[in-house]
Every structure is written in structure tokens, then in C-alpha cells.
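Here it is, the structure, as C-alpha cells.
Left out: one protein chain. Kept in place: all the others.
And now, subunit A:
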Amino acid sequence: MRSMTRRSYAALATGAAFALILAGCSDSGNKSPDASSTGKVDCAAYKQYGDLKGKTVSVYTSIVDPESKQQTDSYIPFETCTGAKIAYEGSREFESQLPVRLSAKTAPDIAYIPQPGFLKSLVADFPDAVKPAPQAVIDNATKYYSEAWVNYGTVDGKLYATPLGANVKSFVWYSPKEFADNGYTIPTTWDELMTLSQTIADSGRIPWCAGIESGTATGWPATDWLEDVVLRTAGPDVYDEWVNHTIPFNDPKIVEALATVGDVLKNPAYVNGGLGDVQSIATAPWNEAGNGIPAGTCSLMRAANFYQANWATDVTVAEKPQDNGVYAFYLPGKTADDKPLLGGGEFVTAFSDRPEVQAFQAYLSSPEWANEKAKVTGQGWISANSGLDASLLQSPIDIMSYKLLTDPAYTFRFDGSDQMPAAVGAGSFWTEMTDWIATDKSDEAVLTAIEKSWPAS
């Protein structure tokens, strides 16, 4: 009797598994005609990829619902025109699972790697698994991306990865209405920004709000603060040396930069509007810290362009002064001509050199894809691809971010913590910056502790 039960269980399970696979197939079968009916796809630009009918490319990323839907939607023209199928898989455990898959030789065809540092360590650890970009991708990269972006996908002189999406972190969110009502002007230098903060503080209000709580990644918004300020007080060259560890993490110039950050984040007269004292920065969720701006409890918050997804539904992102309106200005440099820009993005990396994978890789680095992605996303997405049609961007903050990214007057630098070894960039840098706020640890002690945690290599 027992073995009977067991057998029937197994049969049931296998049956269910089959049913599921069938259901999965019919699902995707329904999807493509549905999507192509929404807009006729012009396949002319896709001729170069050839006929890929029956081929599948697996994509593994850290982008999950609801953003993953916009990703998969942007592949539809490629799928319709070439006949290839893109199997998308997003996971929040991406960073820990990808090396596991590579060790077990079950690598995805393509992965979107959000950190150049991670790409570097993958190339070092799995030299056979990571495939250098094919010629078509190299051509696209040099044609459509600035040199800085191409370099972040290059390891040891070889281009491995091309940028996918991009974000800009050097922004200060504010309320245009509050600025108009009080006659504040957008600061164009760091000193003006500090004067503005003092003016707001003198009027009896707390100018800044900030939050660095982000679950296991708590502390990352504070690392962005420091990186942004290092770019401003020490300059992009020192920034590169600092990120690549050719100068120690606790170099005097970095200590000075952290002190400058402290002038804002650890100044009880400047923070933490509507949320509490300095310590409350450590416990305030990063994605809710800005709620005080439309509510009128604080005036300024430094956050990336992607913060726009976190505003409540009744808040409008627009430059025009209006109730419940927010907008962002560029976090100014030391002088008005000094324009460093901190940002981030993902990089398309291939673990297979099959023709369909290379074709898809080329598609992702092409302006066709960037425009398609912009079309299906609505708002909250930009790319550093210079072939992107800015008129497709719908949110004013996206348009401004794109302008800054492609404006040669701005010196772009990639998020430093994403380039450092994981033990620092996703470890001690976060925790020490949290301690810096939460336990009022001194500037030197924090930077020295991070320097000590830098892995010897």
C-alpha cells in the first residue's frame, strides 16, 4: 500500500510538472502576438542579426518585477524579427548565485552585472567562462558610448561588457514651489549650496533629509554621498586612484571629503528634517527619506534619478512650481565649471559565444534597443547610449539625467563602491558609513577601518 501511495505521488508530481511546462509554453505563445499587435515592428534594422528561429538566449539579471516586465517587453522586436527566444530570469540573489552557477558550469548566456568590480572579479576567477565582446558589440560600444563607459566594461584591455541602463546619482531633490515662494535659487557651486542650507536653517527649518537604511545593504546611500563629495573636493583623478586603491582609503584628501560630508550629514542644524536627529539617518529607509520634501518638513535631499519611483503617487516630478511637486538639481561642484557626475549602470556580459547570444548582445548595445526600452518603460529609465532618442523619455528627470550623461562638459565617474572589491564596496564601506552616522564614529576611525578591510591582492 505504501509503495502504491508513493508511486501515485510521484506520478501526480510528474504530471503536474508536465502540466506546468505546457502551461509555460502556451503562456509565452499567447504573449508574442499580443505584443506585436500593439505596434508594427520594422524589421529592417534587425536583418543584420540573421535568422535565429528556434534559438534561445538565457538572460540572468538582478532586475525583478515590476521592472523585469519592461526588460522583457523591450526584447519583443528582436524576438519577432529574428525568431529567437529570450528566456529572462531575474533574482535579487543575483550577485551570490552567479558565481555559483559559473562554478557549476551552468552559466546563463548573458548576465547584466551592475558592478564593474564584480565583472573584474568574474573575469579573474572564471577566465574561460566570461566571453570577450564580439566585433559588432565593440563597434556599437565605441560608436555610441563615451570612453569612460567603455572603460568600465573593459578588463585588461579587452572589452567584455557593454552598458545597459544608466543612472545619475549627483542630484539634489527639492520642492520648486518652496524655492519659488522663498526666493531661493538653484545653487551652482558647493559654497552656494552650503549658503542655501544655512539660509534655510536660519529661517528655523531643517534643510536636509537623508536616510541610509536599505536592509542588508544599509549604508549605501552614505557611500554615494562620500563618493560625490570626493569627486568635488579632490577631483576625478584622485577619485580614480582612491577607487583603484593606488592611494589608501584613508588618504588625507578622503578624510577631508568625509569631513565635508559631515558638515551636512552630521550637523544637527542641517539634518534630519522631519525624521529626527543625526542618528535617525541610519534608521530612515532610503526610499522614504524624501517624503519630507513634498510634506514641507525638509527642503533638500541628495538622491539618484531613480528616486523618482519612490515618490508617493500624488507627487508630481516637474520643474514648474506646484503643490506636491518635486524636482532635482545637479549637485554642484566646487566651481560652476567643475562638473563631476556620479552614476551607475548595468553591464551586459556574455558567458557564451553562440551566434544568437552575440546577436542579442549586439542588439542590447544598439540604439534600437535603447529606444525600444525607453518606449516601453514610460519613465524611470535612461541609458548612456548616445543613439537614444531623448524625445522618447517621458519624465523630466530622465531627460535631464540623459542630458547630463551625454554632455561632454560633465566628467562621468562610476559609483566607486561598485568598483571596489565586494569586501569593501558591498561590505565594510556600507557598515562603517552606517557606524559613522549611528554611533558617531570619527572620520579617521571610519576610513582607517575600511582601509584595513581592503583585501590584500
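By our rule, a residue touches a chain if its C-beta (ideal position, glycine included) is under 8 Å from a C-beta of that chain, and two chains touch if they have at least 3 such contacts; residues count from 1.
As a working rule, contacts and distances are computed from a predicted model.
Name of the non-displayed chain as stated in its UniProt record, restricted to "Carbamoyl phosphate synthase small chain", "ABC-2 type transport system permease protein", "Glycosyltransferase involved in cell wall biosynthesis" or "Carbohydrate ABC transporter membrane protein 2, CUT1 family": "Carbohydrate ABC transporter membrane protein 2, CUT1 family".
Summary of contacts with the chain left out: across A:E95, A:D139, A:E241 or A:E288, the touching residue is A:E288. In the complete complex, the hidden chain is touched by one of A:E89, A:E256 or A:E319, namely A:E89. With the whole complex as reference, residues 1-3, 5-6, 9-10, 12-13, 16-17, 20-21, 23-24, 62-69, 72, 87, 89-93, 97, 100-101, 103-106, 214-215, 217, 285, 287-288, 306, 309-310, 312 of subunit A touch the missing chain.
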